[in-house]
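Removed from the display is one protein chain of the complex; every other protein chain stays in position.
Right after this comes chain A.
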């Protein structure tokens, strides 16, 4: 079958690619585009390890067809750090808020989206927001604390 041609924007840069209809956005990111930060955990939208942003909102890239990226803006974990790590990334390192790291890119994408919307979340709000990101190592406490601490740091820095 003929390949589909897709023009999109990834982390602010125009990007074109060819794909098969049945390829997910995650397949194309991790394969031809070489952006392997997003992970395939379950492939069914349960675990959130493949979280990216679509027009600024977090979605599961395993449940999005690559063809659906046409004309849209995609953000991935590779676009999170600038010259320096994003404060969330730095805090996750400092507070060991990860173990095996498979869920971490998705957690960071979701947490960043939360803090952009709500710079002063309660613990309950952080837990609600991150409900779509499963972590089988940490038991979540360090993740939740790292997000709360980052939020406090970012508020103090403003």
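In this section, a residue touches a chain if its C-beta (ideal position, glycine included) is under 8 Å from a C-beta of that chain, and two chains touch if they have at least 3 such contacts; residues count from 1.
One rule holds for everything that comes next: contacts and distances are computed from a predicted model.
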**Complete:** Name check vs UniProt for the chain missing from the figure, options "NAD(P)H-dependent oxidoreductase subunit E", "Electron transfer flavoprotein beta subunit", "Xanthine dehydrogenase family protein subunit M" or "Superoxide dismutase", returns "Xanthine dehydrogenase family protein subunit M"
**Request:** Check the options A:65, A:88 or A:135 and report the residue that touches the missing chain.
**Result:** A:65
**Asked** Can you name the residues of chain A that touch the chain not displayed here?
**Response** 1, 4, 20-22, 24, 43-45, 48, 51, 54, 57-60, 62-65, 67-68, 70, 110, 113, 127-129, 131-133
